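One protein chain is absent from this view; the other protein chains keep their places.
And then subunit A:
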Amino acid sequence: MASTVIGQPVPQVSALEKVQGRAVYAGDLAFPGMLHARVLRSPYAHARIRSVDVSAARALPGVKAVVTGADVPERRWGVAHKQQHVLAKGVVRFIGEEVAAVVATSESVANDAIDLINVDYEPLDALLNAGSAFDDDAPQVHAEGNLAHEIRIARGDVDAGFASADLIHEDVYSTQSQYPGYMEPMATVATVDGTGKLTVWTATQSVFLARQRLAEALDRPVSTIRVHQPAVGGGFGGKIVEERSSVIAAFLATVVDRPVRLGLSRLEDFQSGCFSVPTRIRLKMGMQNDGRIVAKEVDILAECGAYAGLAPEVMLVTAMRSDNMQRIENVRSRARLVYTHTMPRGAFRGFGGTQMLFALNSHLATMADKLGIDPVDLHRRNAIRTGDTSVHGWSIGSCGLPECLDQVTGAIGWSAKRERPETGGVLRRGIGMAAAMHVSGNRTMGNWDGSTVTLKVNEDGRAVILTAESDMGQGANTMLSQICAEELGIPLSHVTVLAPDTDTAPYALGSIASRVTVNAGHAMLKAAKQARDQILDAAAAKLGCDAADLSIVEGVVQSTVNDNLFAPLPEICRYHIFRHGGEGILVTATHDPRTVMMDKDHYGNIAPAYSFAAQAVEVEVDTETGQVQVVETWLSDDCGRAINPLAVHGQSNGAAVQAIGWALHEHLQFEDGRLMNGNLADYTMPTADALPRVNSSIVESNDPNGPLGAKGASETAILPGAPAIANAVYDAIGVRITDLPITPEKILAGLAALGEKNHASV
């Protein structure tokens, strides 16, 4: 019998609240006596703080506290590099860095007080350009120098590979930082209770990582802090562990011993958020005439801004992940991460994959052209397959990449469009495609990647799930509810997922690395099976039959051999309590995937499953204005199995549009380290009227390690968009854009250069 829940396009379990405007986000919370906080930021990219005069601010009526770097704990927080204080101490390293904070009775009083704080800065030379980080006279961002991290990976015999190549192509690609652009600016409410316990409601992708970071930054035991996740208005990587405002809000609550809300304005969110890592990638590749890749060498310069955060991990992904997408033996990469006196960069949906996949897919298209091979065939020829172990030791349990390629090229009419004659004219059309892979889960965050789910079945037969894997809108809670409902044989509406709370939920890493479906989904499956077994055992005792002959169908325990033998679920759940001394059905299950930690050479099967995607787009280029319009897009995601197709399509469509934004429009403009377009009018994210219909389809490769065959489906889809567009632009006008974003200026300059070249060759 086909499932009525699994694989069905069910609305999000939070949808009803959300359409009524009744989902509660951190900035919506209010408590009696709640105060409001505001932050003062550095106007200098690099300066010594000589002194801070807060007397006038403190004297303002309504001001409850004014704190500076001198007041915050000495202990530093950070991911691997412990570098940051709650507020800057002594030195500021980027424009926007938090220098002081005010708590007052209202936001407007707090704002007025901020204006009264007087900071005496001694401006210092700033390093604003990653390319200058190793110059002899480069200003030093940290005492240990400007190199934050370096990675070298080598496999096979790269030199021999190049020697055997029929075609070698080398180019340099660059990618710009992208702002996550979640619609909810960061917001936090923190309070301290009578016992001294600090409770924090914050927009986070991981309550436990948030608690860990607060414990470190505020230098207090983990168990004295409780973190709740309210509804979160999108994260896209920016709300993992790099944003800084939740740390400040929590500290302020400990200072005033009262509830404090710090809700950032959009401008402040731009100044204090975390952007993706910009990169410069030199890529050299050798191929045989049949398109087989025989050698690959990459050199990456990446920029993390003032503090390292998650950027070293991001860069590792840039350096090696896409190698695993292809059957390739000889690879060598060097990647260097440098500090600059600019805002910190780090995690962003795709986690470093977008950068390299832009370079790789652009490169493959160019080489395909040179060899006279259809790029789709080139991808097929090199694609990793189910059952392979990749060059870096990844075991590919399922790979639907060939099917993804079939779907998108079939849908867009690839062959026919490739063969249509050039029309010339002002508006020119072109098609392009790209392929991508991503992890579903990742062991490298502490040498385990498990997930634990607690399931309670109440005396009325309805279920409550406790988990700290979080839902920022991507549908994790719906996925868990579907699996639970299916296994317990109850309606979806009888399942509730409690919001993540570090004091009640089992430990969890949270929503990062596309790990929740593949890991928490498994834990959910296990927990629900255990609960069902307990229910069936109780029912067997009550009905006087064998548990093996019972199943639960639509909330009724039913004998499969005797139609007259049944009992409603509530009856059995109550019976269980009465017959077990009051013990209700309460199970906790953990799933720890049998992945392998990378060794020091970065070899190891780090994820339980790997997901794939492909995208084909058609663009129209206006050769007079340089404007590029995406007129058609098809994206196919191999998510293993779509537990909820509505959610998978939603992820694919949203990611495709985020990628269009990155490829064409979203460009943070800096002048002397100052962000010039930190607002939604000038930082132009795509709107509905600027977009075509966004099409997505699903490939179900049924991964052997995924729960019910499922893999992650939120990040892979952002990866192929930008290179597919760049390839389509090339197809349309013959201009190869290697540095993102693809702006009208670059298009026009490329056309002009092409004109000169053609002119010269006549």
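Assume a residue touches a chain if its C-beta (ideal position, glycine included) is under 8 Å from a C-beta of that chain, and two chains touch if they have at least 3 such contacts; residues count from 1.
Just so we're on the same page, contacts and distances are computed from a predicted model.
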*Quick one: find the hidden chain's UniProt protein name among "Methionine ABC transporter ATP-binding protein", "Cysteine desulfurase", "methylmalonyl-CoA mutase" or "Ferredoxin".*
"Ferredoxin"
*Have a look at A:Val200, A:Val255, A:Val317 or A:Met472 and name the one touching the chain we're not showing.*
A:Met472
*Of A:Asn289, A:Asn447 or A:Asn679, the residue in touch with the unshown chain*: A:Asn679
*For subunit A, the residues touching the chain missing from this view*: 9, 11-12, 14-25, 27-28, 30, 180-185, 231-234, 236, 265-266, 472-475, 646-647, 649-650, 652-658, 679-681, 685, 687-689, 691, 693-694
